[in-house]
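This report refers to the structure that appears directly beneath it.
All protein chains of the complex are present and in place, except for one that has been dropped.
Letters A, B and C mark the chains in the order given here, with residues in each chain numbered from 1 onward.
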């Protein structure tokens, strides 16, 4: 029967997870997160190793490979508690992207060679599927991998490679066969050491001035054929599986709920000698509308979850979660920016680094780089298949247009 | 130099027009308009004859045919004063549609035969260009006019014929040649007496339950070739001119300003024991937004006007006026409906007819059939080339897409 | 956490769905709507025989112990069929008050006839000046010996012209907008001093203006405690909101289906208009609006069984805000995409649209609930 309550087991699990975040989430990383300071590579690695020690690293992996084997509800609870603790997400490229492809399609040898280091965060992975000019049209990729003895020789350029500047390895979608009927054919999934000669990484500075993404150039890069995952030419199929895993928790409801709660606190607080933002009718109306939309999204997310629990695969409906999830993030970014008033303007991305004295700080707001975040997250409705592409998917696969 | 003020001549003209509406607008028609009572044919005719007596009937006609020869600014002033007086618009099919086609393309004989009766409102015209299934794709029309001696024999169906139930004559766009390269060719513009055997009129009841539009059927209708306007096969060109004249004052700014002013009065009035709607933040915000949008539309309209005054023809930009003008009307209809609260619900279109005793009235609101008007005017974004078509026009002819 | 319905609920949903699909065609619906009553009495008797009118009531009152879920399941189907029979005013509203406040004697007298369909009911709460404010009650009930005398004017009372039994909200003490001092009475609609002006509504329901001129009622017609009627009235209005929201969700789904069907068949400029991407993306938006609204409906329904009263109240307000904005927008889009046909009386789409639009007005429109929303 319809029922919102958690089972006893689920409640116990929630307590366990809560206790974990209360006791094992490092104070210094928490401070950085709360003050909006960009995390260093070392922060991510340290945090992920802690997650791994407690078996929380590979949320979506099957138990046999060291995953949690959690139910969808458990994953939902974990994501919620993680957001409530404002703890950083794991870097997805290893554990959520290449990992599942390796354990699903890779040989025993590849599994043993790569999975443990992913679990233990010993190796930092980055993605190599997007290409300049390809945009949402992934199948148009041009990077070539030409067989030469026991090697592939890779030439081409990958882009939007997030945190590629830290990466030890990259997974590359490359053409091993150009003589194909459909563009989706002849693509292979190849693993590549970033230290291989011929690979160069060029930073891409994004709209808000940060360095998060990169362009990765391949010039006659020799990669052993042993690094091919699965069969040659089936890379497109593997890539789709990978993108589906990218979809886990795509709605980002838990984080948005956390941010909305903080925004309401902020709006209720009146500065000395000023008035509280929540008393401004238009802003208040936006808060209400946002709370309503977020509640709707949460339940659409839960309904998908329930469908998955009962064995149904997440269909193209999950495009709704991408569209609405990113709209919600962007709506919150907008409201934070508006709430900051004139203090949305200072361009001081680094003033919140831990070693800046309070005296040198421009703003003592708790949400520092608000406008920067707003600008940066305009990307959310563009990446991972733009929201226009998502609408095309729904039109075609749900509405039969 | 940039300047919003009227010239002395224009101010004098405004006084003259104001005086006309104050002194010659019949009290009984004014009452019907203010109480939202549908006007009878006789009301329209009487009012139009009064307009004609004062030379105000053919606002857009050249002087030689009995028109006003007014400047665009004079037309703007006249439209504003007419709206302020809440006086009914003239029925456009004769004076604004077929009239201009006749004096532009018709023979001397046709001019003398038809123009005077249009000016004097002796003959009631209706339109015959839309066809069932054609929708915004006018060129797809199927009505046939086959030459037979000195007659055409017309077969086909016309639809959305507004007030056709009152009409004495109809102007018909019909195919006189089916063997053409482009669908726009082979169409002729023919005038037809509604009493001709073979013509039948079927009422179309619209969403709100009113009878305003009709379907007109032609079954072997014999029309003398003498009733052909201009050349055979050039009807499409004539029709476009006609539709352009339909465009005059398409933004309907003056009426919308009048309605917004009344709506604000309404919202400021608190019922006995109740509270004023303007104190509701969300409704107030909508009023502000509407006032802003209407002001923007008014100036976009004035800028087009200024362009015309300086000799430029009204370009595809006028599609903006159609889109925004109808959106504005519909926005006002929505707010009136919302302002009425529960009293938007009674379906009592005739309770305001003059002979209903106050005691039998359900509502004593001043804006009676609010929801009905809202429902009826959903048509505004559909007729005259749907707003989607208008966007296609702008995309193609303004943005070059 | 479970979103599935149980077997009984599935059976109920199924039986109503089948009835709507097979026995409730649009033409006979239009015929029923065109009668003075605005609905078909035979249909109503069928509803009672099928036990539907008994669903929301306790077993000991001859009901089937249905809750918010059952209400949602039925109303959603009624929405799809655009049902004009007075389930909302008679069963959800009038019945909703009686089941909460009436003594067993009062239930026998007033509620039983509503359940078995022999009599019709209505809830008279709104007044010309009250707009959507439930506490704004100018109609008075003044003590008169053991009984009361009613005076006042009730506005747009749904099913008010058809009702045999009126549940009347009246002020027994306090000022015009006090929360305290509101009482509920069961009144025979044909009592002396009652004058009714009944009329159809734009969405093919029936309503009435009801004037009370020194209407005498006995003491045992008072329902529940004197002066303390507001909490019950609010609870009943909550049921009402869930009911019309579920109806709206049924209508949204129907309109989306009909719009898809129409745009796929409608050819303009040599192609079905469903092939135009601009329209495709708008239909996708309509689909998303529908899914999001359904989510808020489920949320509001499920929160009724949780024990967080504030959250439950917010959930219902959120739902009504959504209905008054997204559902209405969806209706306008459905009509727009149907072109000229969408604004003709002949096409059912126009009537789905009208009902969907007027649902915003019932029990307070979106603005009303947004301006009063209690942010968590």
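Details
Note that in this section contacts are C-beta pairs under 8 Å (C-beta built on N, C-alpha and C of every residue); 3 or more make two chains touch, one makes a residue touch a chain.
None of the values given here were measured: they were computed from a predicted structure.
Shown as candidates are A:11, A:40 or A:205; the residue that touches the absent chain is A:205.
Although one chain is not drawn, the whole complex shows that of A:149, A:271 or A:311 it is A:271 that touches it. Along subunit A, the points of touch with the absent chain fall at residues 135-137, 159-160, 204-209, 271-275, 277, 280-283, 286, 337-338, 341-348, 360, 362, 371-372, 374-376, 378-379, 381-383, 386-388, 391. Contact between subunit B and the absent chain runs through residues 1-6, 10, 73, 264, 278, 284-285, 287-289, 291-293, 295-300, 302-303, 306, 310, 317, 320, 323-324, 388, 391-392, 394-395, 398-401. Residues of subunit C that touch the chain left out of view are 276-278, 280-281.
By our rule, only the chains that are shown with their structure count from here on.
One finds 44 Å separating the Cα centroids of subunit A and subunit C.
Our note on geometry: subunit A versus subunit B, Cα centroid distance of 55 Å, whole angstroms.
Residue positions 370-371 of subunit C each touch two or more of the other chains.
Each of the following residues of subunit B touches two or more other chains: 281-282.
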